[in-house]
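One protein chain omitted, others in place.
So, subunit A:
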């Protein structure tokens, strides 16, 4: 009974979920290093799975969890601003490669949007889910805004954004093979364009230059896709489908 009272007290405190999030992530990262960077053991994936299990086992609601975890979530803002620092250190490369970067950005953004539309049509995914899936490759705050604007569900979009990020981080480097290491500009940029902040975090683990260009890809793709998606939705008449 005593233990139960302690649990009831702890579970009502933001500190419990804050401490658990940080601790589980730390353990997940140690596990990831212990298995030699195996993609399936991606620390974001493992800690999300562990916390989800814990919430389900203890019957805790997401809101209770987020009351504690929001302190970590808040740091995403300053961390996004901080991406400017490694980027400015890459200024000479950036200046030299402006045209290739612009073309690759446009190609990548269109590939992301059109592949989603084509796959949803092929598989028969319903209209509202399709609209929520479209902004899956861009950073959460932009994705939510875009989803709302075109008639999707912003909450669903967040889930798809995080899954895409985790997929990109887990399988991006193995999928691109040696390219990420031999050409960190192209590999990193693609990770940022595809898997936004989570892909960028993974790119920083490969090297500083890959991380810097991933951050650039994330920022530019966010801005471009926010403009492109409403255009594509309008051009293909997708809004009526929802």
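What we mean here is this: a contact is a pair of C-beta atoms (placed from the backbone, for glycine too) under 8 Å apart; a residue touches a chain by one contact, two chains touch by 3 or more; residues count from 1.
In this section, contacts and distances are computed from a predicted model.
Peer 1: Looking only at the UniProt record of the hidden chain, which name from "NADH-quinone oxidoreductase subunit I", "CidA/LrgA family protein", "4Fe-4S ferredoxin" or "Cytochrome c biogenesis protein" is the right one?
Peer 2: Choosing among "NADH-quinone oxidoreductase subunit I", "CidA/LrgA family protein", "4Fe-4S ferredoxin" or "Cytochrome c biogenesis protein", the correct UniProt name is "CidA/LrgA family protein".
Peer 1: For a quick check of understanding: of A:131, A:185, A:206 or A:233, which residue touches the chain that isn't displayed?
Peer 2: A:185
Peer 1: What does the interface between subunit A and the hidden chain look like in terms of residue numbers?
Peer 2: 21-22, 25, 29, 43-44, 47-48, 51-52, 55-56, 61-62, 65-66, 69-70, 72-73, 75-89, 91, 96-97, 99-101, 103-105, 107-108, 111-112, 115-116, 119-120, 123-126, 129, 133, 136-137, 139-142, 145-146, 149, 153, 155-156, 158-169, 171-172, 175-176, 179, 183, 185-187, 189-191, 193-195, 197-198, 200-202, 204, 211, 215, 217, 219, 222-223, 226-227
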